[in-house]
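Of the protein chains in this complex, one is absent; all others appear in place.
And then chain A:
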């Protein structure tokens, strides 16, 4: 009844504008724009949300299973696993899966960016390069679109969050973990996870988390930070927020199978010595991760991507461009010509188009100038 509606409104508020103080709190004469959030809500619900999530880590750490568990999908059912011989010459690939999810009238266009091959070779030098290139390409695309003429239907393919899977078998971060996170922490929100944590005892999990946290500090890795709570949030929210922060990195377990536990059917894993329940908070931090990712911080992840990572990229780009322009003495181009990291066919085509356009304009200009000149002479 009323409670459900209020809860929903509160949820939507958090989704849409967690940091905006609503007009309701100000004592004024009632003007009526207090309904603004609802209007935004309705428009957004119509438009739908989008979210791009990247998963990275060695193969066999349960990434696909976790994604399926998080979004209650089966995105990978047609996947064929390569055997070791087939993988000998495999390089790191970038594969996108897109799925539309609807829940209670709210639509989410979810894109999962997979990175098969990462860390699997014998020599993994710079194996993160294709991944950082991909992230930058999305920034670049957005930059072009933003600076372009037709901005009505810009598609935002920027990566909003990167879940990085740390193996539970080690004693902490390995060299490849450190290097990967450092290569990405200023380009995307990095959320480190401890994968397959059902092979660790509670004590081992605690030790590993402590170690990983300490190493993240020591190596200066800037993982995604949860925003500080507003002082006027309720106690329950503050407490949850505190628990969330203290729990990082999350120790997760995923499952594609449903098992019977304590009289209920739940997502879990059936072992001879017991049943692991994915959504049982005393078994793992899956619920905390899901809540953080989807229910409380999805919007913040997008905000930080737009306001911090993308802006950094853009500023850097513009700086490079202006220095290049002054060097080249080029004609001021309305379309930014950006240095490409790894040009792909689509971008090449775009460049060619623009170049031809420029050439035509230049020719027209020349013709006009010629005509004026001829006219003067006569």
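We take it that a residue touches a chain if its C-beta (ideal position, glycine included) is under 8 Å from a C-beta of that chain, and two chains touch if they have at least 3 such contacts; residues count from 1.
We take it that contacts and distances are computed from a predicted model.
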item: Choices "AP complex subunit sigma", "Ribitol-5-phosphate transferase", "Proteasome subunit beta" or "Neuronal-specific septin-3" - which one is the UniProt name of the chain not shown; value: "Neuronal-specific septin-3"
item: Contact partner of the left-out chain, one of A:150, A:201 or A:326; value: A:201
item: Among A:108, A:247, A:275 or A:358, the residue in touch with the chain that has been omitted; value: A:275
item: Sites on chain A contacted by the missing partner chain, in the whole complex; value: 58-61, 81-85, 87-88, 120-125, 127, 167-172, 174-176, 179, 196, 198-202, 269-277, 282-283
